[in-house]
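Quick notes on the structure that follows.
Missing here is one protein chain; the remaining ones are kept as they sit in the complex.
Order of writing sets the chain letters: A, B and C. Residues in each chain are counted from 1.
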Amino acid sequence: MPDLETFQRDARAWLEANCPPEMRTPPRNEEDRCWGGKRWKFESAAQRTWLERMVAKGWTVPEWPTAYGGGGLSREEAKVLRAEMRSLGCRSPLDSFGIWMLGPALLKYGSEEQKRHYLPQITRGEIRWCQGYSEPNAGSDLASLQTKAEDKGDHFLINGQKIWTSYADKADWIFCLVRTDPAAKKHEGISFLLFDMTSQGVSTKPILLISGKSPFCETFFDNVKVPKNQLVGTLNKGWDIAKYLLTHERDMIGSMGDGGANRPLGQVAAQSLGTTAAGELADPMLRADIAHFEIDEAAFRMTMERAGDMMKAGQGNPAFSSVLKYYGTELNKRRHELLMSAGGTDALEWESDRSHNGARARNWLRTKANSIEGGTSEVQLNIVAKRILGLPDA
Amino acid sequence: MPDLETFQRDARAWLEANCPPEMRTPPRNEEDRCWGGKRWKFESAAQRTWLERMVAKGWTVPEWPTAYGGGGLSREEAKVLRAEMRSLGCRSPLDSFGIWMLGPALLKYGSEEQKRHYLPQITRGEIRWCQGYSEPNAGSDLASLQTKAEDKGDHFLINGQKIWTSYADKADWIFCLVRTDPAAKKHEGISFLLFDMTSQGVSTKPILLISGKSPFCETFFDNVKVPKNQLVGTLNKGWDIAKYLLTHERDMIGSMGDGGANRPLGQVAAQSLGTTAAGELADPMLRADIAHFEIDEAAFRMTMERAGDMMKAGQGNPAFSSVLKYYGTELNKRRHELLMSAGGTDALEWESDRSHNGARARNWLRTKANSIEGGTSEVQLNIVAKRILGLPDA
Amino acid sequence: MALLLTEEQTMLRDSVRGFLADHGPISQLRRLRDSRDPVGFSRDLWAQFADMGLTGLLVPEAFGGTGLGHVEAGLVMEEIGRNLTPSPFLATALLAASAIARAGSVDQKSTYLPTIASGKLIAAVAVDEGPKHRPHAIEMTAKRHGNGFVLDGAKAMVVDGHAADVMIVAARTSGTAGDKGGITLFLVNPKTAGTAIERTIMVDAHNSARVEFRGVAVDADAVLGDVDQGGDILAGVLNVGRAAVAAELVGVGEEAFSRSIAYLTERTQFGKTIGQFQALQHRAAHLYSELEITRSAVLKALQVLDDDFANATAFVAIAKARAGKSSTLAVQEAVQMHGGMGMTDAFDIGLFMKRARVAQELFGDFNFQAVALAQLKQY
Partner (left out) sequence: MALLLTEEQTMLRDSVRGFLADHGPISQLRRLRDSRDPVGFSRDLWAQFADMGLTGLLVPEAFGGTGLGHVEAGLVMEEIGRNLTPSPFLATALLAASAIARAGSVDQKSTYLPTIASGKLIAAVAVDEGPKHRPHAIEMTAKRHGNGFVLDGAKAMVVDGHAADVMIVAARTSGTAGDKGGITLFLVNPKTAGTAIERTIMVDAHNSARVEFRGVAVDADAVLGDVDQGGDILAGVLNVGRAAVAAELVGVGEEAFSRSIAYLTERTQFGKTIGQFQALQHRAAHLYSELEITRSAVLKALQVLDDDFANATAFVAIAKARAGKSSTLAVQEAVQMHGGMGMTDAFDIGLFMKRARVAQELFGDFNFQAVALAQLKQY
């Protein structure tokens, strides 16, 4: 593939010339990640420069069509680009629910007018989006959502409440599931709307988690007016879009459980607990648990690899992502339980400098949500039982 | 309690005088246990003498009324008697489903005439009984049994098939659940019948298990005539008797998981695998598993003790026996998995003298039935969820 | 003896249960935590404990206590666990009182036990030095100096160390880290020069401190028991602590469980009460079995401490191991069954998970107890 080699050489040269050195180090904290949006304050000139240059190339979204501000790259080219960015240590120029979630949905379900209007803004990081899916009384049964949108002629009138809205307090716009036909069956009266978070009647409230501060909010809608042209797809067919996006989200969360970049647990434990004269971890029972974990984790990483290869080869069941989500998140919880065990009481300090403000404990607590968010482990097991194993409904 | 002390002294004196020395050693094999019945061949004169003497005292069934051949002892006296027998190492004079199962059912549900007829025979070991409950298509759903008993005026006509009938090929009579009203709801058309296994139309076939030979049989009924006075309790109310007996059976099987008499696993494993210089089992991962098991096993034994004490004190939920059955059998399966692990390939020999004809492997395989027979683990968990935790039906 | 509570014990449990639900509920823990209370427990509640005779539960009647036993101590701990009540009960009324009552001189008993029983004295026991409970690994030294000793070393995870009026400190008078012998216990006034106390804010908002001793001089009569013989006393004290924390974990686990069951019968999803889903029913039933089996092991250990204190180690190890494991399962299942709500600080369930994690470490986690048992059983 001579073209791909040329592309690789060119991409590398461009990255070397254009990626500021400060943007070639891993983000140290939340602020080092660029989320964009109307209220965004760049951390540094380099962060701004890097975003602007990548936007100009269309490489904040390398595979989107150039007509909408994308890079127009093929899947293979995009893969090469990502590999080159990784090899140079380039940071992501823009993190965005617009790119990860809304964009794919608009590309598939949006009108041409909506694509031309919203997608370029997303690629440039001009609008920061949040996702209005979950509701307090819905939980795993997402489709039972109650936030209603009444047809008022030229606009919808929105009333209701969302929960687990990530960065709702920082977002400019929301993509939101609402009930437009309360009389229909629960999956058939839902629509997918976009609207401005500064609209009259929108308010947000951050959620404190057991691990401490979080990006999550409760979001309230009190007689919010939304123009009708902000409906995406067909009225009352929003559940199709939701399902499409949920699969995306599942893949993302499942892959977080990979843990490939993490230090081997055995080493971490040996550092805090020491080893015997024979070089064995000083806690023999913990050693057994860690060996068991590392076997499972390694095998899971191989499964991520195999699932990726199957996808590329056009093999495999799409519901397999539920296996990855289920196992990956349970594995990640196990990892953090073992880290806590290795850390002992040192890791239980919540506010000291010594414990980096309880970092290990907070991470541990945070992992408990892994098997809840993006579809609970129970929901994933239901999916596997039905869509892969073909077991009958109850 | 001066009376109890007197009883203890007298019982001990009697046992010392009357229990033949050969009957004061643990049974070495199946044949050493006395099951009685018309076709019974005593292994030794001592076995016969011991049975006859105990029968004469009513002590094959110490707590049954003397009118029916029992010993008429109080619960406390019976406990003292058992303790004295244990302390002298006396064998059970008579093993019998008549004593364990049918007797209690007759005492509770039988007519006075039936009690006077059947119970003394049971106490004397004259009739060997088997239990006709399970059917091939029923399984956990015992009440869906299909063996039918048609009312033919002076008798019932039985047609159908039972499975898992222990010692059906050696038994003289059977106590059997049959469907007497096919039109009624499944729990409401069942009756409890007694009949002679030598009746025309009864045949049996032993079942070979994965562990080898077994006492279980398939039992077939082809137009078997049963006189009507052999119905126990009310017609179509046999399910009440069945439930009563199932609880008995559950307690018996649950208590088998106790394993109190077994050698500590750690010692068994250390014997076959050796220990390190530090005195630790040479397989560190197996050591971890065994320690975990022994903790659970010890705690389970304490729970058996507590459950017994609660029962005596009139506290506790009768459904607690499901906890014991569930946990005890799962624990016993774990024990045998660990024993196999400690035994390695030596324990996998199936026919050698070295392996005592595969004794360890056969026991291991046999334990797999523990969580199936007498109500599966799944059924026990359903019972706990509903009757103890009060969770709603699906 | 029956493996059941006696009538008196049941009455005590009921009275403590009602009392703590009223006066030491989770809202109190939240208030202490959110206000960053410098003491971290309620002194009022402790005074009420004294009025009820609980502060002197293990103190002999001759020294002003109620002279009850370990089963009674466990009952109180269980209710403390159920309510997540921060209280000096564990360190002062159980650990310190037990150590002094069993090993103290007549003078020491007269000095400390009545004030513990009256609720006037807060005490702490300082054993561990690293992140894991390893009582034989003590490195802190006590060197003879004149008539007394000089203490040097640092202790971690000293429960109530920031509030203690007296500390029982385990230091090495001979041997080296890893030796079972050579440990001596000292009664130390934390105001003594050279003592530095840092209160550590823990994940569970319960109280703990790190304590440094730099050339801390103590008199010879500060020795509790005999020089070099502290290991045996300590073994007994730690067994009391393990059984007590196991009882607390029973309370933590069962309360988390009963809240989960309540949630399962309230919450609806997909048109059903989630408690109708069989997969959750079976997990709940399994968890119930685990908790009941743990309850037996804990009661047994407490009874053996009462009846045969010197031979309780295996029973206590089984109890603490089981309590750590089954309460961990209970809080994990509780968070998962509560779904997203369980992840919020506004819900109580996360507080149970936090406390269970700390209590799992206290006086040895599951792995510690399992190794101890394997060693006792010689494999």
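FYI, a residue touches a chain if its C-beta (ideal position, glycine included) is under 8 Å from a C-beta of that chain, and two chains touch if they have at least 3 such contacts.
Remember, it's a predicted structure, so these values are computed and weren't measured experimentally.
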Options B:33, B:248 or B:368, residue touching the unrepresented chain: B:368
Residue of C:282, C:325, C:338 or C:355 touching the missing chain in the full complex: C:282
Touch with the omitted chain, as defined above, among A:34, A:323, A:339 or A:369: A:323
Where the unshown chain meets subunit A, residue by residue: 264, 266-267, 269-270, 275, 279-281, 287-288, 290-292, 294-296, 298-300, 302-303, 305-306, 309-310, 312-313, 315, 320, 323, 326-327, 378, 380-382, 384-386, 388-394
Contact footprint on subunit B, counting only the chain that is left out: 134, 136, 139-141, 144, 163-164, 207-210, 272-273, 283-286, 289, 333, 340-341, 343-352, 358, 361, 365, 368-369, 371-373, 376-378, 381, 394
Where the missing chain touches subunit C, by residue: 277-279, 281-282
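The definition used in the following text is that only the chains that are shown with their structure count from here on.
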Mean-CA-position distance for subunit C and subunit A (Å): 41
Whole-Å gap separating subunit A and subunit B, where each centre is the average of the chain's CA atoms: 57
Two or more partner chains touched - positions in subunit B: 280, 287-288, 291, 394
Interface hub residues of subunit C, defined as touching at least two other chains: 277-278, 370-371
